[in-house]
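All protein chains but one are shown in place.
Up next, subunit A:
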Amino acid sequence: MKNSIAERVADFLNRYPPFNMINTSDLLKIASEVNIIYLEKGDTVFNQGDHFNDHFYMVRDGAITLHYTLNGLEKNLNMNDVGDIFGVRPLIAKESYKLTATANEESIVYAVPIATFQSVADNNAKVYKYLITAFATNAYDPFTSEENAEVFVDYIPTTSNDMVNFQTAEYTKNPVTCKENTTIRDAAIKMSTLKIGCIIVTDKNKNPVGIITNSDIKNKIGTGKFPIETVVTDIMSAPVITSKPDITVADGQLQMIKNGIGHLCITKDGTTNSKAIGVLTHHDVLVSLGNNPAVILKEIKRANRTKKLRTARLKANTLLKSYLEQNIPISHIVKIMAQINDAVTYKAVEIAVSKMPTEPPVSFAWLALGSQGRREQLLFTDQDNALIFEDVSEENYDTTKSYFLELAKRVSERLNKIGFEYCEADMMASNPEWCKSASEWRDQFKNWILKPDEKAVLLSSIFFDYSYIYGNETLVDTLTETIFTTIDKTSLFFKFLGRDAIKSPSPVGFFKKFVVEQNGEQKDLFNIKSRALMPLIDSARLLVLINKIKGINNTAERYEKMAELEPENKALYNSCAYAFKALSKFKAKQGILHKNSGKFIVLETLTKEEKLKLRRCFKPINEIQETLKYKFDL
């Protein structure tokens, strides 16, 4: 019998990973077994500690929050939007749920039966690869990363053209082994001389019977549970998880996650009944994957020329693209991209310093400003930066300043070569105005705060979100202290900032239509940066300054902190944090799609769903603006 509903469910599933990697007839088979579940706001799909279900889930409408309670504290982990999958734990490990899934609003989810799914997807490595990622990233949290062997959270499969995962894994051949009657002491000495992390215990036929890793020695010997003269068989993990020599990278990884281990023993026929011929470690897996943040960061650290930095940074863009395609939580993406951008900048400064004819005359600090300063830069944007140098005597001032201006110019050129455009407004350390001594900077900020005007407010949106990148950090700390003591003396500055934060009117007009640009080149385009992101960024900055919150630059994190400080407004602040993340993701996706900054959005190219998603983010903007109006009597 024809089942139109199943066909429509399949159409929907087919728009999102991992289902878009499954062929049409198999997908229809899965779709016809789906349960459509309606949820009211607050209904749960499953609860932390529940026995696992026979289904995993995809959001059809609405949004589902994943959260957990630890020591009585409620923690939100991730918000799943339309097309996101969740509750995949039973697919990978048959154990109880570690999280609770609650409807954030009225929602519809598809429950996909695991048995049917596995019957068609079992041999599809691409599908598994995706699920591992979804599982690992939803579990990305200090709370769970330990048990998942944290390296996996960084493994993100790249495009389907990337054949790495189907390649045979490069494992360490000729593994180090020891006999069953060896003492721990001898085994440990062997491991330490050969600088290896594990040793395989073999029987007389050289078949593996157990494995001892660094952590076994730490946990079982270091703690005194067993004396060091114990024979290895007493503390080894047995039986050993083994695999055939032709294991693929993806399979190796799956085995490790399934068994919660970091080492796989490779034997001749893949069972424990044949000779041990190698060891595959997670490090090996990571190295073969290459395109992951850990490897990129290493590459940046090792770079000795700007050209190499550029290559590494470009790899990060590919990584970003796959992250976004795979619906990895934006907070995770932002953290990684910020780390990479900071590392690139650090290295660019370091190289520039080493190429200067002389050592710096005094210590200095390099600051990132604006979006990089807030650690929310995803795509290449303009470089905004500044330089602080230690105070010097008056007669040395000119030579010192010109030294640092020259240094800044060189850094700027390098950053430009790497891919960061020069700042149009010239807010760069190579501009004499933004390359100053410590005391000059303190006076500058005092001036902005105590005598605010239009220009000060404009600059504050860039300069108040600075973060330390390179050099003498105390110079930056002192500046921060000064700012916070000065702020205490006035409330006028807040009023200016507040007025600025609410100056952009609501992004949707009276008839729920998007407010688009009225004229110029961008006519009829929606400016997501100025209409939606900036009001949130500006409001967050104002809130942290008032509450004297130091060291949190990221807008979403600022709201999350505010939610902690003002439990009565928790819902509002959390929704602002969420809206900000969703909008940034949106902007980045648009940017990648159109190969630009993603700032202007052609509304016609959006699906109805995307428009709905955008609209949902606008609600908190209005609410936070109303709150500020009330707070500052604007």
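In the analysis below, a residue touches a chain if its C-beta (ideal position, glycine included) is under 8 Å from a C-beta of that chain, and two chains touch if they have at least 3 such contacts; residues count from 1.
Heads up, the rule we're going with is that contacts and distances are computed from a predicted model.
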item: Chain not displayed: protein name in its UniProt record ("Exonuclease domain-containing protein", "Dihydropteroate synthase", "FIST-like protein" or "ATP-binding/permease protein CydD"); value: "Exonuclease domain-containing protein"
item: Chain not shown: contacting residue from A:39, A:92, A:188 or A:617; value: A:39
item: Which of A:26, A:61 or A:623 contacts the chain that the document leaves out; value: A:61
item: Residues belonging to subunit A that touch the chain removed from view; value: 1-6, 8-9, 31-40, 43, 61, 106, 108, 111
